[in-house]
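Missing here: one protein chain of the complex. Every other protein chain is in place.
Per-chain numbering from 1; labels A and B assigned in written order.
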Amino acid sequence: MEKHEAAFNALIEQDLKIEPHDWMPDEYRKHLVRQVSQHAHSEVIGMQPEGNWLLRAPSLRSKQVLLAKIQDEGGHGLYLYSVAETLNVSREELITQLHEGKARYSSVFNYPTLNWADIGAIGWLVDGAAIVNQVSLQKTSYGPYSRAMVRICMEESFHQRQGFEIMIHMARGTKEQREMAQDAVNRFWFPALMMFGPHDTDSAHTGNAMKWKIKRESNDYLRQKFIDKTVPQVEFLGLTVPDPNCRLNETTGSYEHSPLDWNEFHDVINGYGPCNTDRLDHHRNVQQENRWVREAAAAYAQKTETVNSSL
Amino acid sequence: MVISIDTNFARLLVRLADTELILAQRLCEMCSRGPFLEEDIALSNLALDLLGRAEELYKLLAETEGKELAADDYVYRRNEREFFCYKLVEQPNTDFAWVIARQYLHDVYAKSVFTRLLQSDNSKLAGLSEKVLKEIRYSLERSKDWMLRLGIGTEESNHRLQFAIDRLFRFVPELFAFDTVDLQYIADTEGLIEEWKMEVSDTLRTANIQEPELKSTHLRDSREGFHTEYLGHLLSEMQFLPRAYPDATW
Partner (left out) sequence: METGDNIWEVFIQKKPGIAFKHAGSVHGYDKKMAVQNARDAYCRRGEGRELWVVPSASIVSVPMEDADAYFDPQEDKIYRHPTFYQIPAEVKNI
């Protein structure tokens, strides 16, 4: 046991990766499962707000781009469930926890998408925030998680660009389109900032996660990084950040901002956001309505599968 | 008519394009509604193939017609009676068995049609058909596998698939009601019907599904822009933004 713990600590110390069969502290495993499952559920639930506009995408090009993007989110959910499975937690278990409200997902997906510019804002701000976090997680200490993040970051590199492209069209379009663009920024700015999680001082899980190099940078550090790179983009679009206190601090080179409304954050996290119930009901209903399909596939396999490897 | 279709070749193209587009839109409705995550992703791939195919066909249509219209104009600015997709593909996603049965019946037909279009005098259409046939071969393999899984799987899945096939077979005779436009561009339609029937009968038999009788009718069909009531709702949703904001570009 001590020998194992020393080996584990040495791997972490040297910035090497922990692999599924390596010994790891229970708390390390638990933290990983919680973080990876939350990440996976976010990808999968995140398909819904964007899916809300898929059927109404205003051009053949935008429909294909949006569908490819939503499909990527599903794929990323799949990669992340696979990561959890290497820790001996089944996808089914994780989904049950989601349905029972025991597992969380990013609170930003509990906000509705109310106009087409929201699709731009999600790609640009929400994926933009996610990418800052995910780039950092490529260096996470758990091997399968790190490898999944590398693949995810590579695939997501088009997401933010497609979102920003929509914003450019909207911001440079008709008066109504500009209004939609500003409205989308107004509604998604703060929820995007909250995606980085609570302040470092209030973050229940940060301590060990940093020590074990599961998380590589703190919530507040990453949030500030996102603000600093995004505010100039808002200005480029000729839109405004919905925060009167957002200004560049010449000394630090960083943007200051108003305190975030953590009451709202906690309300949404605790199930009282505008769409929490709908998102979970949708996921649960699809699961239940298609039980017969999965049963059929299982029964068919039982009747027809052979060990022979030819198809 | 807001946008007329003026030549026989354009009529052929618009039927193909509309059919692939409307089926794609139906598959888009399945996004986040698949029976499990992997199937969700697979259905999106299928929809993307169909959307890409439709876009190429509309571009060719726009080029052929030469009216300074873009592919999107054909998608977003025509009304119900100006769409020429087969009724089969506008049918709803009643359950997963409908999704699969509709796809399978379409894929068998599309494979035969695009195989014949390899011989088209129009080199672009011939080239596109070659690309499309690869996509269809994969799609057909998948939809056929699912026909067998659902047909053979459980009593419930067999009943659901039987119901979907019974309902959807009503729209099959229309596929074969070839008019002069079709006959001008699609060779050996007799052979096509034979191929289709043989392939489908064989699959249904293996899947323990009773093959419904194909009743030829003399009703007006989609070649004249005659549809079921489902299409109008699909279009009103799909076309909402360009219709509501005609001055905007996206």
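The rule is simple: contacts are C-beta pairs under 8 Å (C-beta built on N, C-alpha and C of every residue); 3 or more make two chains touch, one makes a residue touch a chain.
No experiment lies behind these values; they were computed from the predicted model shown.
Trainee: Which residue from A:53, A:190 or A:300 sits in contact with the chain not drawn here?
Mentor: A:300
Trainee: In the whole complex, not just what's shown, which of B:37, B:136 or B:248 touches the removed chain?
Mentor: B:37
Trainee: In the whole complex, not just what's shown, which of A:90, A:245 or A:288 touches the removed chain?
Mentor: Within the whole complex, the residue contacting the unshown chain is A:90.
Trainee: If the hidden chain were put back, which of B:145, B:166 or B:195 would touch it?
Mentor: B:145
Trainee: So that we can see where the missing chain sits, which residues of chain A does it touch?
Mentor: Chain A touches the chain not shown through residues 21-23, 71-72, 75, 78-79, 82, 85, 90-92, 147-148, 151, 155, 294, 297-302, 304-305, 309, 311.
Trainee: On chain B, what residues meet the omitted chain?
Mentor: Missing-chain contacts on chain B: residues 36-39, 41-42, 45, 141-142, 145, 149.
Here, only the chains that are shown with their structure count from here on.
Trainee: Quick one: report the Å distance separating chain A from chain B, using the average Cα coordinate of each chain.
Mentor: Roughly 35 Å, centre to centre.
Trainee: Please give the residue numbers of chain A that touch chain B in the complex, ascending.
Mentor: Where chain A meets chain B, its residues are 44, 47-48, 51, 54-64, 67-68, 70-71, 74-75, 77-78, 81, 91, 116, 166, 169, 173-174, 176-177, 282, 286, 289-290, 292-300, 303-304.
Trainee: Residues of chain B touching chain A in their complex?
Mentor: The contact residues of chain B facing chain A are 25, 28-29, 31-38, 40-41, 44-45, 47-48, 51-52, 54-55, 58, 71-72, 75-76, 95-96, 148-150, 152-154, 156-157, 160, 237-238, 240-242, 245, 247-250.
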